[in-house]
Structure formats: structure tokens, C-alpha cells
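A single protein chain has been omitted from the complex, and every remaining protein chain is retained in its original position.
Chain lettering (A, B and C) follows the sequence in which the chains are written, and residue indices restart at 1 in each chain.
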Amino acid sequence: MTTFPTSLGTSSEDEIRLLGQDLTGDLMGSVGFGELAFWLVAMRRPTPGEVRVFEAVLVALADHGFTPTAIAARLTYLSAPDSLQGALAAGLLGGGSRFLGVTEDCGAFLHAVLDDLEEQPTDDAGWDAVALEAVRRARAAGRYVPGLGHPVHKQGDPRTPVLVGIAREEGQYGPHLQLFEAVGRVHEQVLGRRLPLNGAGVCGAALADLGLPVEMLRGFALLARCAGLLGQLAEERRRPIGMDAYLTVDRAAEYVDPRS
Amino acid sequence: MTTFPTSLGTSSEDEIRLLGQDLTGDLMGSVGFGELAFWLVAMRRPTPGEVRVFEAVLVALADHGFTPTAIAARLTYLSAPDSLQGALAAGLLGGGSRFLGVTEDCGAFLHAVLDDLEEQPTDDAGWDAVALEAVRRARAAGRYVPGLGHPVHKQGDPRTPVLVGIAREEGQYGPHLQLFEAVGRVHEQVLGRRLPLNGAGVCGAALADLGLPVEMLRGFALLARCAGLLGQLAEERRRPIGMDAYLTVDRAAEYVDPRS
Amino acid sequence: MTTFPTSLGTSSEDEIRLLGQDLTGDLMGSVGFGELAFWLVAMRRPTPGEVRVFEAVLVALADHGFTPTAIAARLTYLSAPDSLQGALAAGLLGGGSRFLGVTEDCGAFLHAVLDDLEEQPTDDAGWDAVALEAVRRARAAGRYVPGLGHPVHKQGDPRTPVLVGIAREEGQYGPHLQLFEAVGRVHEQVLGRRLPLNGAGVCGAALADLGLPVEMLRGFALLARCAGLLGQLAEERRRPIGMDAYLTVDRAAEYVDPRS
Partner (left out) sequence: MTTFPTSLGTSSEDEIRLLGQDLTGDLMGSVGFGELAFWLVAMRRPTPGEVRVFEAVLVALADHGFTPTAIAARLTYLSAPDSLQGALAAGLLGGGSRFLGVTEDCGAFLHAVLDDLEEQPTDDAGWDAVALEAVRRARAAGRYVPGLGHPVHKQGDPRTPVLVGIAREEGQYGPHLQLFEAVGRVHEQVLGRRLPLNGAGVCGAALADLGLPVEMLRGFALLARCAGLLGQLAEERRRPIGMDAYLTVDRAAEYVDPRS
């Protein structure tokens, strides 16, 4: 008979187990929510230092105001106020390659470079050499280097140094962040212009340094955004903008002949 | 000109603001993720005691194993592994009236009863009288009383006393939880059988006692489930069951004449 | 052993069956797409006259330009261009109570009134009496009468007489449409102002007259919208507006103190 193996939630009549723990005795009241989210994916309980870096990332990614995903969630809530889950899902569906994907792309890019190294550098000059080679290869292959540039924070994304600092304080400043900073120092030599290391990118580097699987990094950006979208939807209830946003677009519609 | 008011995220070239705070200076590294989620909806920073109760709720609701929503998320990931956000959204879309909705329904039910009181009782006998009247009215109107009964935990849901205990420890045991416990004591007189107070229900009561808006309670269940679904999807990557689950259903398909 | 009964698709190594038919021999090339959609829900093949009315409804509901759902789909596509299914799903999630739901609400309202009749009227005066009573009851219960009013087509929705005409031509003008027209004639006596019978409402009445289950009427509005959203997304590829729509909202953001 087919069985379905799992290490997550199971329950009997008088007990609920999760991750091999007793939910009520071991977890509720003792484990933070961010801590549990880390544990659920990594299959190990993070240390307090890891939790602090991890939650700093989630806080950094939670909300960026009227992003396309926030607007999509609000418009969906306007149309279907009976289904909060639908509005939230609509917002999360924008968590793809273009906006939210940078976190995962950056973590994966750095991870792949590190995987190819026989030995990790021991000083900045060594990291710079690795970074230079990685940026050159990306450019030669016509691929973009994730984590560089920001449409608003052109002179530097304020999240980047702060997250690096928290990671250092907690002993979580590892090879992904080191390589990311090196990319920040050397990319101008290849790309011909200086771009800031953006917040989505540094979050990906920090999550990868925490040992989280790079294929799941987008998932943490989505979890963070889930909290942000709840904030957006709660605000849409209190002080709605969805109808005005819709009308602003609809009233500026201009018919174009389909054959043109 | 139309403007779009918001108290959430805004940014200038060198600063990112969220909830009237400086994201990097005031929030990252200083505020937990659960704490921020509370703040984003309630528009006020919770106290440490409130955070502990709030996160205990999120931990309680995060994952319940192979629920319909977890299976839906895994099957969607099987079909479209290129879109983690799609699999997550598919799982959250099951967060409706039947399974995840109990948290919100219970909070709203208790809240409505409390809203109608001129004065709150000061002892258990008083709460029992209020609860009895509320259960009677619900039954007379043909409505179900949310938060009662559980298909597995028939003799008592282990989460209920634990969450009440945490709320008491933190000074967050308020009228919603008191009324909920009273419902637990008196409903048998009306309904003719004794049902346990379930975990989803007690979570709704606890969230309502924290002062969170009852129309948004489903949102916190969804946030909790978001973490659980990431755990399910990470496990689906490591040790997949989606294909077997699908084949188990498909191979047991039995054709029925459409006219029958 | 549990089996899973179905009358829909099943297949063996050399045959695919659907609805009890041979997919390749009986359906492909012989059955239209709208015809199949009707058949899949109603479990019977519609007549050509029924197909014409049914497809006229789908055509009427397919696209209404820059609706909240169309904008949500385009913004989601902007954020996650790798996932067309996500953008489409985001658009459909707006198909809830407020905009797309009128079709189902109207069909269900008319259906419930008809269900309560012992005998159906035989002339307009008889229908007017039934309609008057139904509108009075709805108003007394504080419920809205679905299918009345339109923000743009204030003097009359052009779809209404056209769909009624098609239904008459095809012998599909039944009690739901008759009652709906009667509501159009009498509601002013109760509501104190004359509102047009809107297109979403007449579509619900026509679908109900075709014998389709009223609990599924929203589904046909969603199917129609699915085609419209594909048009919106194809246009977003050719001549994008998503980025401008997003920036129009974001640039008009105005920070409001969260305590106000």
C-alpha cells in the first residue's frame, strides 16, 4: 500500500506533532513564528543569532508600499471582498521573476559561484578576484548579475549595509555575503558603471549564508510579503484606494484601432 | 489630483519608511517578524506579552500535515514547479469558510456577543449566563456555534488549554477567551452533547482579545499557513508525494454514466 | 477500497473518453467549445438554440476593458512574466461578489422566487405581481435586488434587450427572463427610482433559463472572463500599460500618520 511520508504535522486523538516535537508542549509559547518558519524549511531549529538575521530579512522584504503586487491585491479585494484569501493570493502571484525574484536569483547566483570554487578566498582581494571572474562570465553569457541596481535608491540601498552589519554582529557573515560585497566592489570594472547592491539581493545572500536551500529563497520573500499584503488589505478596509486606483486607469483609457 | 493615502511603506532616495518608522534604523534587527505582522494590521506596536500570545497562535495554526490545502499546494507544485508562488497561492486559496475560516468565525461570533452586552460579567456564573443565551440564539437562528468540535481530538483539543494558559501568563486573557470558555461549559445544555473547544476557535478568541480587527482574523490564519505551506513545499522537493497522491486518486477513478 | 466516481475524462491506452463520448471520434471537430463547456456542467448536450444564447452570454461578459480584474492581471504579469497562469488566476480571483457575482446573484434571486411559486403567471400582469412582491420582500429584508443599475449605462444597458431578443429568437425566453423583465417594470414602485436592468443580471437570467445550475453561474462569468483576460494579457505583451498604471498610483502616494 502506498504511504505518504512526512516529517511535518501529524496528530493523534490527544497529541499534535510537528517537526518531531509536541506542538503544545514544545512549540507554542516557546518558539517564535519566524523561528518556526525557518525550522519548517530547514528541518533544524535555528540559533537565536540566525533567527535575528532571518527576521531582519523578513522585515526588510515585508512591504514596499504601492508595488504592483500590493495594488493587485487591493483591486482584487475591491472586486471580491468576501474572499480575503483570494486577494492575498492575487498579491502573492506577482512574486515572480521580476520583482520578488531577485532575492532567490541573487542567492542562487552566489551559491553557484561558491559551488564551483575549490577553495574559498581568505581575504578581500581573493574575493574580489572570484567576483570579477563571476561577473565577467555572466556578462559573456549575456546574463544579468542579480542584486545590482535600484530604481529609487541610486546611490545605495539603505538596507544593504544594515543587513550586513546585523549578520556580522550575529556571526552569520558568511561566504555568500562576502562574495556579494565583492561583487559590489568590482562590477564597475566589467559593466562600466557603478550600481548599488540592492536590498533584495543582500537578503538573498544573507538567507543563503544561513544555510537555507537556495531553491526556496523566493518562498521567504513570499512569506514576508504575506505580512505586508495583510497590512495593505487591512488599510484598504480602513482607508480604501482601490476604487480610485481603478478609476484613474479606466478613465485614462484611450481606444486604439486594433489594426494599427 | 487624486492622491493615494497610506501609512505603510514609502521611500525616498536614501530612506525607506514603514509604519512611520525608519525601516533600517528602527525596524530591521529590532522588531520580530510576528511583531511586525501584528503592527502592520493593528497600526500599533504590540507589547512583548502580546507578541508571545500572537506568535503562539501563528505556531498553532502553521501546519496540520496533509490537509486539503497542503495537498493542493503540493499537486500544484508537481504540475508547475517553475512557480513556487503559484503553489503557495493554490494552498492559501483553500483558506476559506470550511477549514481555516473557523478562527475568524469564532472571533467574530464572540465579538458580536460582547458588542451587544451593556456590561461585562465579573464572574464565571455571569459569563455562563451570557454564553447560554448566545448559544441558544445561534441554535434558534439555525446557525452553528463556531469553535466547537474536532474530527480527531474528540475528547479535547490539546491546543485550547495551552493557549489559554499562555494568554493568562501574559495578561492577555480577556473577554473573548472568557466567553469562549463559558461556551465550552454550557453548550451541552443547549446542543445536547459535549463538544471540545477546538484549536482554531481558541486562536480566534485569543486574537480578538489582542484587539485585532475581527474581519482580518482569517488573514492571520493565512499568514501562519503560509509558513506551513513553505514547509510542505520544501518537503515536496526533498521527498515528493504529489505524484503518488495524484496517481492514487486517478487509478481509483470509476466511470459513472452521466445520465445516472 | 475507496473509488472515485466521475463522468468526465477517463482514458485507456488507445482511447480518451469524456462525458461518455469518444473524445476524438465524437467530440473533436464536431462540438464547439462553448457547447462543450455547457455540456461539462449540465451533463447534457445543448441544442443549437441553447448554444447560441449561451455563447451570446459568454461574449457579453468576456471583457469590459480596464476593470479591476484586468488591471490586477496586467500588474501580476508585469511582476511575474514567467507565469501566465499566475496572471490569469490573479485576474479571475476578482470574480467575486462585487463585480462578477451579479450574474450568479441575479440568477439565484430569480430562481428562488420561481421556486416559491405554486403556479407560474401566464401574462405580464401576473409576472408584474410576482416581481412586485419579490422586490418588496427583498427591500423589507434589507437585501439588494440584483441586476438593477449600472454606473455607466444609466439610461439602459444595451446588452439587456439584445440578449432578451436572442433568447426569444431561439425559444429560450423562459420564466427567469420573464420575471427579470417584470422586475424592470415594477421596481420603481418600491425603490422610488427607475434603474436599468443591467447586462450582468440579464446574463444570469438567461443562463438560468437554459437550465444551468444557479450555484455554478459565477463559473460561466469566470470562463467568459478567462478569454477576456487572455486578450488583456496578449495586449499587455504588445502594448504594455502595467508599469505606467503602477507608477501612476505609486507616485501619487501620500503618507498619512498611522495614528490619525
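Going forward, a contact is a pair of C-beta atoms (placed from the backbone, for glycine too) under 8 Å apart; a residue touches a chain by one contact, two chains touch by 3 or more.
Everything numeric in this text was worked out from a predicted model, so none of it was measured.
Check A:Met28, A:Val53 or A:Ala80 against the missing chain and you find that the one touching it is A:Ala80. Residue in contact with the omitted chain (choice from C:Arg44, C:Lys154 or C:Arg194): C:Lys154. Residue-wise, the contact with the chain that is not shown comes from B:Leu93, picked out of B:Met28, B:Leu93, B:Cys106 or B:Leu223.
Of the options C:Arg44, C:Arg194 or C:Arg237, the residue whose C-beta touches the omitted chain is C:Arg237. Among C:Ala108, C:Val130, C:Val145 or C:Ile166, the one in contact with the hidden chain is C:Ile166.
Remark: the residues of subunit A touching the chain excluded from display are 1-7, 10, 17, 19-20, 43-44, 80, 82-83, 85-86, 89, 93, 249, 252-259. Residues touching the missing chain, restricted to subunit B, are 65-69, 71-72, 75-76, 78-83, 86-87, 89-90, 93-101, 239, 241-242, 245-246, 248-250, 252-253, 256 (touch as defined at the top).
Annotation for subunit C: contacts to the undisplayed chain at residues 2, 4-16, 18, 23-25, 27-29, 31-34, 36-37, 40-41, 52, 55-56, 58-60, 62-66, 83-86, 88-90, 92-96, 100, 152-156, 158-159, 162-163, 166, 199, 213, 215-216, 218-220, 222-224, 226-228, 230-235, 237, 239, 241, 244-245, 248.
The rule is simple: only the chains that are shown with their structure count from here on.
In terms of Cα centroid distance from the overall Cα mean, chain B ranks first.
Comparing the residue numbers each copy contributes, subunit A and subunit C share more than half of them at their mutual interface. Inter-chain spacing, taken between the CA centroids of subunit A and subunit B, is 24 Å.
Subunit B and subunit C have centres, each the mean of its CA atoms, that are 32 Å apart. Listed for subunit C are residues 80, 82-83, 86, 89, 93, 249, 253, 256, each touching two or more other chains.
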